[in-house]
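To start, I am sharing the structure in question, which I have written as structure tokens.
Note that one protein chain is taken out, while the other chains of the complex remain in position.
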Amino acid sequence: MANTTNTNYGNQMLSSRIGRGFRQLMGDSSGVMTFIGLILLSLFVLMAIFAPYISPYSPVEPSGAPLLSPQWGHIMGTTNLGYDVFSRFIWGSRMALLIAVIATSIAAFIGIPTGLLVGYAGGVTDRIVTMIMDSVYTFPGLILAIAIAAMLGPGVLNISLSIAVVYIPTYYRVIRSQVSTIKSELYVEGARSIGAKNMTIIGKYILPNVLPSTIVVLSMNIADAVMTEAGLSFLGLGIPPPVPDWGYDLAKGQQFLLQNDWWMVVFPGIAIILLVLGFSMFAEGMDEYLNPNIGEKR
Amino acid sequence: MQVSTKQVLLSVENLKKYFPLKIPWTQALLKRERPTVKAIDDISFNIKKGETLGLVGESGSGKTTTGRVIIRLIEPTSGRILFDKKDISKLSKENLRRARKDFQMIFQDPMASLNPYMRIGKTVSHPLEIHKIGTPAERKEKVLSLFEKVNLIPAKEFFNRFPRQLSGGQRQRVVIARAVVTNPKFIVADEATAMLDVSVRSQILKLMIDIKEDLGLTYLFITHDLASAKYICDRIAVMYLGKIVEIAKTSDLFKEPLHPYTRILMGAVPIPDPKLKRSKIIPKGEIPSPINVPSGCRFHTRCPYATKICSEEEPELVEHQGRLVACHLFDKK
Partner (left out) sequence: MMALLEIKNLSIDYLTRNGTVKAVDDISFSVEARDSIGLVGESGCGKSTTGTAILGLLPPNARVSGSILFKGRDLLKISNEELRKVRGKDISMIFQDPMTSLDPIMRIRDHFFELLRAHYPKMDENEMKKISSEALKSVGIEPSRLNNYPFEFSGGMRQRTMIALAIALQPSMLIADEPTTSLDVVIQEQILEVLRDLKKTKNMSMVLITHDLGVVAELVNKVVVMYAGHLAESGDVYSIYEKPLHPYTKALLESIPNVKLEDRELRYIPGSLPDLKNPPKGCRYWPRCPYVKDICKRETPPTVEVDGRKVKCWLYGGEINAGIDKTSSAVS
């Protein structure tokens, strides 16, 4: 079969655990799961793209009295500064997706080629690089991101970078372990026997075979990046206000929770949960779809 | 024709392949000599142009390693591999890569030897691309005509299929097509029919014979199946524990196997005839580990004819009645 290597994407990624839980819950209907995930994702993506057109107010200017509870005109209420929570809900998806995508791209861009090359080369290089990657991997993700973010200072690119560093080892590990199995496959030996260059072998015989699992890691990773980003802004290490950001809103809203102004916390929280869920379900569904060796008997 | 058949295409001289064993470094410090697996232990043979030499033996005999070392998918420990009078074992990496279009390999498992993500048309034309032979249009034409030759018809339809859409027999046809697409002179076929179903096995064997005649190929046919070897091989070399124990013409070998091991191997093949009740010599035990090779003749631990000399002195591969055999029974000294 095409991809029978049992991939473990690591338990470090919370999203992977969420997704797996859902898979158990839904049983065999992975198609439904992928579909729901996809719908959630497209909703958020559309929201991010068309934010200027669908948000009723500007997210960075007061649009009513402060701390209005959800009501007609402000369906999610207003913040302590009188910003419309619904508008910030919509605009927040931009920041969340943007940073998650940039961070994940950086991580993939570094992690995948490193995994490919090192896995293929093997030997001492492999042992050294794997040791470095493993030591990063064992570090608690959020704490590492906090440290780097504090060092680099605020800014979209800096935040992305600090999140990316956390996830490079994830790619590296998944890709490397797959490459080291695939490189001993007969078709790779076959490629060598027809005189293919190493780069050709990596590009045409190994990469296509690890790509499916890369897609899975990628979408799981974005989900985790969304959470990490929210975590960073929650701690005040993210994008400086007043740029709409769910993590920041969550932190702000927390201060007013005691006086029963729940809407400032609940809505950004729901946004984060739904987006993460969307990516996780999509990833897990894809995983099952791309590894069709479940329930099949030869 | 007469002249060309006598020409030697491949000549293997004193080939050895020892795999060092992995041991903990604490032990490595204490031991002067690292233990090795002697997969191939000093073998020599020739293959003439247009000939098919069978390499027969049990698993652990070193036959598969031999096939891979000859086309240098594995580096030999020592010895010479003269292909068309050039020593393959001395070629630089780049020269070896270029030379690969002249010798190809057919693998045992047709399920595993094709890239699952590459369409089979591309798989077969890839060697041409790698060696920069022809234009894209010419390559495609060549592949299509090859598909017809190996009976993957309609060729145009097969061209765009993926391996998973093919049956085992069809995949092996693809593997064969890929092996011959660069017009090689020599092909190592490693258990090419072992994984196939009985009714398909003979088909593929026939295809290999036909394509060999067609393209003037030379084969090294590695197999554990003496019955299949009988149909395709001109000569057969029997391997045991890294050594060749007998080389003979196929007809001679089947008429009268000389080496006791060959006899046992031949007697062990089940014959599809329930009436035949053979008296069989069933040897004791199993093939010993190639780490601790028995002294003297390697087969003496299992040989029903073993005498004292067999455990002391290693018999050489000597000529006996026009064939080569390594056994003290036939050693005139």
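Going by the order they are written in, the chains are A and B; count residues from 1 in each one.
Methods note: a residue touches a chain if its C-beta (ideal position, glycine included) is under 8 Å from a C-beta of that chain, and two chains touch if they have at least 3 such contacts.
As the structure is a prediction and not an experimental result, all values here were calculated from the model.
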Which of B:Leu226, B:Leu241, B:Leu258 or B:Cys310 contacts the chain that the document leaves out: B:Leu226
Sole contact to the chain not displayed, among B:Thr26, B:Thr135 or B:Ser199: B:Ser199
Residues of chain B (touch criterion as defined above) contacting the omitted chain: 58-59, 167-170, 197-203, 205-206, 209, 224-228, 230-231, 254, 264-276, 280, 282-283, 286-287
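The criterion applied here is as follows: only the chains that are shown with their structure count from here on.
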Residues on chain A engaged by chain B in the complex (per definition of touch): 1-3, 185-187, 189-197, 200, 204-205, 208-209, 211
Chain B - residues contacting chain A, complex: 71, 73, 97-101, 104-105, 107-109, 112-118, 126-127, 130-131, 164, 175, 178, 182
